[in-house]
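Yeah, one chain of the complex is gone here, protein chain that is, but the others are all in their spots.
What follows is chain A.
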Amino acid sequence: MGCNSSVAYRRSEKAIRAAILIQNWYRFTKARLETRRRYSLSIFQSIEYADEQDQLQLANFFTFMLDHCTHPDSVSHILTSPGVSQVVDEGLSLTEFENKIDVPDSYYGPRLSFPLTVEDANALLHAFRNEQLLHARYVLQLLCETRRVLKEMPNITHLSTSYSKEITVCGDLHGNLDDLLLIFYKNGLPSEQNPYVFNGDFVDRGKNSMEILIILFAFLLIYPNDLHLNRGNHEDYIMNLRYGFTKEVSKKYKDHGKLILCLLRDVFSWLPLATIIDSKVLILHGGISDTTDLDFLNALERSKLKSLMRPPKSVRDRQDQLKERIPTTRLSKHIANQNVAGKTQHISSSGSTEPSGSNLPQDPALKEWKQMLDILWSDPRSQNGCTPNKSRGGGCYFGPDVTAKLFERYNLKMLIRSHEFKPEGYEISHDGKVITIFSASNYYEEGSNRGAYIKLNPELIPRFVQYQVSKYTRRQNLQERVGTIESSALKSLREKIYAYRSELTSAFAQYDLNNTGRISVSDWAVAMESVLQLELPWRMLRAQLVQMTPNGEVDYMSCFYDLKIGQPTKQVQPALVETLCRYRKDLEIIFNIIDKDHSGLISLEEFGQTWKLFASHLGIDMCDESLDKLVLSIDYNKDGHIDFNEFLEAFHVVHRLEKKANS
């Protein structure tokens, strides 16, 4: 240390101690921020997965409706008729659209001419940056041409990185146009020198799914050998009903929306399933299972499977024999993983009630469905084995052993997939063999995550490029970002809490025998989990959700104070209101299906019938009288029809203390 004077030594010692203390506090603060960030993302993810399971329930409901409705013809007509059958007609051509659909002079958006050129693509990019819409005629022509081109392609596309080209691979975009524009800005537009693979989930959730599709399809037509698209689990019309794409199209294209949706249903089913680069790198949306058979996948007729949400009929018949109704409790993801811990043999995704059991005789339709479900829905996990993906309700969890086996069988080196949100935009697993790439930044909320894309060079070494779109000109600091994410997550969670109010109240009451309005923290946490089943850290969240009494107990009704229903509906039972609140999304989908002419109105009778069926499927006890009263109260102009959007608005949960309007 040298010959410091004792004073200098002491001062320096003091300084160092101070520095260490500050360092400790800094780490303490960072850790707390990190914890808040993580549980916020956990909230988003739990609610999203619970939602996806509900989606499967809904699909089951349609099946139930079809199989049990007293007027099967009308119902099946609703569910299977695409509305306009001639769209599927091969003969429909560009000129037919040109003749039938007029583009007014007042339209200043891009006017496409086929075959498309780079000028057209640039015009589209420019228009969408300025928030213009492409006219319906051009959309339909584009979709028509896209379908024609996709039909020529095999299920699995083989590419090579010849001529020292780097191939760029992008993951889920989910309607985030800003991310796509940012990728093109950083990485250049697609061209012969700049090939791209987009790995599915282009649509749903974000508000520009249509524009993303238009851009991707346009480049596909211009550079069919250099722009490649793989199908994702959201390229599925039933998923679109729930997750926003159908709504987006209907709103943007009022007159031609139905036609566009119909054609899209077809186009999605013609999207290729996978891409293989240099015979070594497999790219597909979800993942694999222990039964994945690439040769079989390459040979099947992919366009037959318009949606994977409903199993083929032969499977449904068998399912009906096994049980009446699908259970409504969700299997804990912790329990699911515990079941496989320590098992050395791989487990195929079978169970006595699972339709995908390998012990059942090989039904070709079943095999096709399962193979596609597996590649579009599965997720990798670090444990060996292959088990049903309980949190999603479809596909598998596949372990490193499953990956290794597939690689050996097909002589592969790497699997690139998407499908799962990753805070850094990408993640490497299975000892470097599996890469998850996710390209939708700020997926849950502003600041929630980065997006990324992969640059694959001719040696097949991946390089990752991350980015994050920001609507703020000044980047938020970590504290602010975590604050934004956290409050958004908690808002979603509170809405869920509201939707389960009566069940929660009775669960709390079980611990509060003297009706004091207070229970212990421990009991409160148990009650919350037993009703909501979201596997969240309730004790950590407690301070944000409820108020405490001076003696350290939970005032359990305080979690409902901040919330109320949008419009008070007087004559209606609170329990009914709550149920409608909880199933609002499902109802929206059902109504949209019933409302074939997209007028926004359905008849009272249709509403009543559907609601009764839905309620019985869910096992909800409902007396006819209360439903009739409700129905009458919403038929505001008494003309026998319900404007269901208004109706659903009435059951939208509102946050009483919402600060500013979303700007």
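Keep this in mind: contacts are C-beta pairs under 8 Å (C-beta built on N, C-alpha and C of every residue); 3 or more make two chains touch, one makes a residue touch a chain; residues count from 1.
Methods note: contacts and distances are computed from a predicted model.
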According to its UniProt entry, is the unseen chain "DELLA protein", "EF-hand calcium binding domain 2", "Propionyl-CoA carboxylase alpha chain, mitochondrial" or "Electron transfer flavoprotein subunit beta"? "EF-hand calcium binding domain 2"
Touch assignment to the omitted chain, from A:V203, A:A525, A:I590 or A:I642, lands on A:A525
Tell me which of A:N122, A:S160, A:S382 or A:T549 is the one touching the absent chain. A:S382
Out of A:N24, A:N122 or A:S530, point to the residue that touches the absent chain in the complete complex. A:N24
Residues belonging to chain A that touch the chain removed from view: 1-2, 12-25, 27-28, 30-32, 34-35, 38-39, 42, 333-334, 337, 341, 381-383, 521-522, 525, 535, 537-540
